[in-house]
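The block that comes next holds chain A.
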Amino acid sequence: MSIEFDNNLPIYLQIMTYLKKEIIIGKLQPGDKIPSVRELASELQINPNTVQRTFQELEREGIVETRRGLGRYVTSEESKIMAIKKEMAGDLLERFIRGMQELGFKDQDIISIVEDAVKQS
Partner candidate 1 sequence: MMKLLKYDWKRNSTTLLGAFAILLIVQIAITVAGSIRDWELGIMLGLSMLAYGSVSVLLVVVASKTFDFNIKAYHRRLLPVRSVWSVASSLIMACVSLLVLGILAALHMWYYWNSAGIPLQDIHLSEFPITYAIGLALMMAWKLIYLMITIFFSITVARSITKKGSVWIGILVFFALQNILGWLSHVIFGEKVAWVGPMATISFGNETDFAVSAGEYTLAWGALAFEVVLAALILYATVYLIDRKVEV
Partner candidate 2 sequence: MVENLLQVRSVNKTYAGGRRALHDINLNIHGGKIIGLLGTNGSGKSTLMKIAAGLIQPSTGGVEVNGKPVGLETKAIVSFMPDRPVTEPWMKVSDAVAYFKDFYEDFNVEKARNMLEFMNLKANDRISSLSKGMNERLQLTLALSREAQLYMLDEPIGGVDPVARGKILDAIVEFYNEDSSIIISTHLVRDIERIFDEVIFIRNGEVVMHDEVENIRLKHGKSVDEMFKEVYAE
């Protein structure tokens, strides 16, 4: 597992994004065990408290659950994972649309540009 970190942004957010992605694309399956705080901190060479904070946030969002005595696991609730997927897509979309609007594109133009781009890729 390797992440390109941007030191200008909070690390814990970056780890969260990374882990969410892993879950969405299926690299981390529902019910899979997540590395412990120590393991992850050691692997990424980051502060264990930062990792702890990441996990706490993920738990708060219901993406990860702690099973007492066993460790942390990806939620098995597919619906949750779907929701995250939608949320991340939503973020991307919002940024994209805003960016395009700043460039001066109208809504209809944006849609057709996207259609062409998807066909070509």
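We adopt the following convention: a residue touches a chain if its C-beta (ideal position, glycine included) is under 8 Å from a C-beta of that chain, and two chains touch if they have at least 3 such contacts; residues count from 1.
Keep in mind how these were chosen: all candidates are chains of the complex that A comes from, given by their letters.
What you see is a predicted model, and the numbers here were worked out from it, not measured in a lab.
Within this complex, chain A is touched by candidate 2 out of 1 or 2.
Taken in their complex, chain A has these residues touching candidate 2: 5-12, 38, 41-42, 44-50, 53.
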